[in-house]
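Here is the structure we will look at.
Excluded from the complex is one protein chain; the other protein chains are retained at their positions.
Take a look at chain A:
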Amino acid sequence: MSEQTPVPQATTSPADEHRRVESVEGAPRGSAFGRFMSSSAGRNVGLVVALLVLCVVGAATTGQLFVDVDNAMTILRYASVIGVVAIGMTFVVTGGGFDLSVGAIVALASIWSTTVATQTMAQDFHWIVMVFTAIAVGAGCGLVNGVLIAYGKMAPFIATLAMMAAARGLAEMISDKRTQLVDVQGFGDFFSGDFLGLPVLVWIFAVVCAVAWVLLNRTTFGRRTIAVGGNATAARLAGIAVNRHTVLLYVLVGVACGIAAVMLTARTSTGSAQHGLLYELDAIAMVVIGGTLLGGGRGTIVGTIFGVLIFSTLTNVFTLNNLDTSTQAVAKGAIIVIAVLLQQRVAARSDTS
């Protein structure tokens, strides 16, 4: 910190001391490698390495089964649906919140929209109505969550836990616990098709990611999200409407769930109250593995995308190796713990430097 200039005031000795304190803090600590790994690029490098290792393991254990274009598309299709939810979750978590109800909202949105589709017998029914219905249902649930949390001063954990129970219950009531087949003209054709060699579902995920990245990194909305999550008091005293913003965050994740519901309905050709089971846990895990800080103030869309890909690839490799879901669950649990431990070490290092 040699660019320090003397304090131009009459005080002399205290000014020296002022400089001394600062130079202590300014001194670089830790290796260049350590600093790189704690930068956002460095964190992503770690995720890329993890993904590559998984791919190598997949190729080594199952050979042609894994290294196959169709298999890659299977992974991507699966990743796309939960990925959209995880992207929405990234915003809520960055804003200092939490949403346990995403899986249930996906189920309710899929049931509601397929019910609309089966009840509207008119010939001119367009599948886009299903899409809008699902998104509206998701946004509505998110609005309820957000209002309860921001204005009702409920803990996010409790409010979204209640929504988790209620939304899935409502989905079961509406559907009478029956799976609802979708055969709306054009819906399946559109969403199960390919575009430029990639499944439409993957394109939707890609567009959602791009929009989300811009929203988080290039807009006032994103900046306010980080501010609210990082220090809600400071944000409020800077004139930011913290409560309103919190509501918007939960509406946003609700909309993401609506989109995911449409994608899942298309992928399975059904609406079901059992859709999206355990999505909340997978989505939160993906977000945290990606490097978004649970507790708020720091969020990364790119990290979440890697978190999604790592989790999906892992599932695929396990399935191809004929390992049962219980083993998968144990491995996922271990990965979450390892990822968070690594993250904390990196965070501790960047705090001291």
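Following the convention adopted for this analysis, contacts are C-beta pairs under 8 Å (C-beta built on N, C-alpha and C of every residue); 3 or more make two chains touch, one makes a residue touch a chain; residues count from 1.
Assume contacts and distances are computed from a predicted model.
Mind telling me which option in "Sulfurtransferase complex subunit TusC", "Spore germination protein KC", "Conserved domain protein" or "Ribose transport system ATP-binding protein" is what UniProt lists for the chain we can't see?
Listed in its UniProt record, the absent chain's protein name reads "Ribose transport system ATP-binding protein".
Given the contact definition stated above, which residue among A:Ala234, A:Leu278 or A:Ala329 touches the chain not shown here?
A:Ala234
When the complex is taken as a whole, what residues of chain A touch the one chain not shown?
1, 3-5, 7-11, 13-18, 21-22, 24-26, 214, 218-221, 223-224, 226-227, 230-231, 233-241, 297-298
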